[in-house]
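Removed from the display is one protein chain of the complex; every other protein chain stays in position.
When the chains are written out, they are named A, B and C in that same order, and each has its own residue count from 1.
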Amino acid sequence: MDQRILIATRVVQELQPGNLVNLGIGLPTLVANHLPPGLEVYFQSENGIIGMGPVPEEGMEEPDLTDAGGGYVSALPGATSIDSAMSFGLIRGGHLDVTVLGGLQVDEAGHLANWMVPGKMVPGMGGAMDLVCGARRVIVAMTHTARGTPKIVPECTLPLTSVRRVDLVVTELAVIEPTEQGLVLKEIAPNVTVDEVLANTSARLLVPDQVPTMQLPG
Amino acid sequence: MDQRILIATRVVQELQPGNLVNLGIGLPTLVANHLPPGLEVYFQSENGIIGMGPVPEEGMEEPDLTDAGGGYVSALPGATSIDSAMSFGLIRGGHLDVTVLGGLQVDEAGHLANWMVPGKMVPGMGGAMDLVCGARRVIVAMTHTARGTPKIVPECTLPLTSVRRVDLVVTELAVIEPTEQGLVLKEIAPNVTVDEVLANTSARLLVPDQVPTMQLPG
Amino acid sequence: MKGIRLEAAVDLIPEGASLMIGGFMAVGTPERLMDELVRQHRGGLTVIANDTARPGVGIGKLIDARLVRRLIVSHIGTNPETQRQMLADELEVELVPQGTLAERVRAGGFGLGGVLTATGIGTSVEHGKQSLEIDGRRFLVELPLRADFALIRGKRCDHKGNLDYSLTARNFNPLMALAADTVIAEAASIVPVGVIPPDEVSTPGVVVDYVVQRN
Partner (left out) sequence: MKGIRLEAAVDLIPEGASLMIGGFMAVGTPERLMDELVRQHRGGLTVIANDTARPGVGIGKLIDARLVRRLIVSHIGTNPETQRQMLADELEVELVPQGTLAERVRAGGFGLGGVLTATGIGTSVEHGKQSLEIDGRRFLVELPLRADFALIRGKRCDHKGNLDYSLTARNFNPLMALAADTVIAEAASIVPVGVIPPDEVSTPGVVVDYVVQRN
């Protein structure tokens, strides 16, 4: 299985029926493509829609209907348009059940850095700071390392997105839960060992006696 | 001329074409009935409409279309519904050109008291505090005295509605402009003398050499 | 979002609950929920609303039945019974300027810690409140309001709970729809999904917990 698809497939298992969900740009958007049949969730796109649907077929694109990356999307029956204040009112006010975001670093405190690399890449935080601050549940979906460098670190060296502890980190190697005590290794990917996870992680991981393997659909 | 109609007729002269205007409950509502032909202003009612029109003919009342007193109104072509936050955003944000409010007392500082009489009448401030604080121009339309007791006083004894200096006071006897220097007598009503105004006013009035008489339509 | 019978909806509300109730002089107030609160005699309530309308109408029904212990409103002048209960110390009333009330409810629903407004500066509204000076101008720090339940009324409600509103019956309803733990909506009609186009929905169904069955 493609590593990005593995991550998306595992993240999907965290969604509950009826959830209002916001997916960050990049890897997290894949989550929408891997919902099991019958699981109805509502995707919010912070540029102003609840009930975002898949990319429309060619020729049916509407220039006034896009996702937060500016790509054409569709809208499901019952979709609603919202302005930017309402969009972030839903996010900040605790109405958003889950946000799935990409990450540059996550540290032992569960802090996420995902919006800039000083001197190199300054895209801006967009909606990320509000999302991490306000969503009921924050899931970080990211590759475990960047060109071999661990992204799960003792303490973020990049500027933080928020001081709120994120709820779950899903990578192609593991599922990790930040807790009061530190980062707990909850699951490992199929065909991956605990030692491989540890070798690719510079943060201290709390490893239970039994670490189950991710249960992914065939 | 009925004294209340005299006041309303004089207040109307303060309205400019295209103004967004809010009329308080009671005497100020009469202003809407005395617009000269061709003067187009927009009446906002703070319960949620811009473009409020006159009372509809019998049988055409709509229970969901009322003024702030709960009385049936109509809506003019181009009217818009707004929620309470937007309604007061327009008021507080300086978008409302004129508010016309009733008054219990106005003092030499131009302060208005119009929302309670401690121990006797505690209706609540409703929208009055936001209106006085936020409207570009605040006009107080009230009778000059209450059962013989002056309402234009050295200093309000009733709780203030705002510390913003109101812009104009119109009574059945006079037009008075609160200024940095104090209350200036700008006009007197037809068949009223300056001495009569002074006799019915306990505040100090600044009286110019010439005080013109209100020019009212026949 | 679930449909719910009127009786069951009020069954959810315990004695002493805090309720935000939409409407302005009863226009836009969910009248069937008011009647059922009275029928089930659910007392000790805290009510956050614009006003208490008149005796026998809208929130006035709750006042008549003495179900309300505490009121946070902008105006009670139209309901002599509310004034009587307040002056007799049977009812605790906090008066809030209407625009400030709207912002406090919105802040509660939008996750803001509060808003700064000049409304009320130099008046009795200022008592007990923090103020901040910004660029030489003083503002009151007004804190968010939230409630256990929001009882709202819409014009149309679709099968996903999306709501729109009618003329001056809109008022506080869309603001309160975000500011309570449980949101119960009445609507003048229930329509199939898609009847209310995306651009005309004022309250998204995702924030509505229950829609009261039509009778």
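Note that a contact is a pair of C-beta atoms (placed from the backbone, for glycine too) under 8 Å apart; a residue touches a chain by one contact, two chains touch by 3 or more.
Bear in mind the structure is a predicted one, so any value in this text is a computation, not a measurement.
When you scan A:Ala85, A:Ala146 or A:Ala199 for touch with the missing chain, the hit is A:Ala85. Touch with the chain omitted from the figure is made, among A:Ile7, A:Ala68 or A:Met214, by A:Ala68.
Residue B:Thr80 is the one among B:Gln16, B:Asn33, B:Thr80 or B:Thr213 that touches the chain not shown. Remark: the omitted chain is touched by one listed residue; of B:Pro36, B:Pro54, B:Gly71 or B:Gly94 this is B:Gly94.
From the options C:Asp35, C:Glu94, C:Asp181 or C:Asp199, the residue with contact to the unseen chain in the full assembly is C:Asp199.
If you put the missing chain back, the residues of chain A touching it would be 45-49, 62-66, 68-70, 75, 81-85, 87-89, 91-92, 121-130, 133-134, 159-163. Residues of chain B in contact with the chain left out of this view: 18, 20, 42, 49-51, 75, 77-82, 85, 88-95, 134. Those residues of chain C that touch the chain absent from the view are 103, 107, 110-118, 130, 132, 134, 137, 139, 141, 143, 155, 164-167, 170, 198-200.
Following the convention adopted for this analysis, only the chains that are shown with their structure count from here on.
Counting C-beta pairs in contact, the chain pair with the highest total is B-C.
Per-chain Cα centroids separate chain A from chain C by 35 Å.
With centres defined as mean CA coordinates, chain C is found 29 Å away from chain B. With centres taken as mean Cα positions, chain B sits 55 Å from chain A.
Chain B has no residue in contact with two or more other chains. Annotation for chain C: residues 106 touch two or more other chains.
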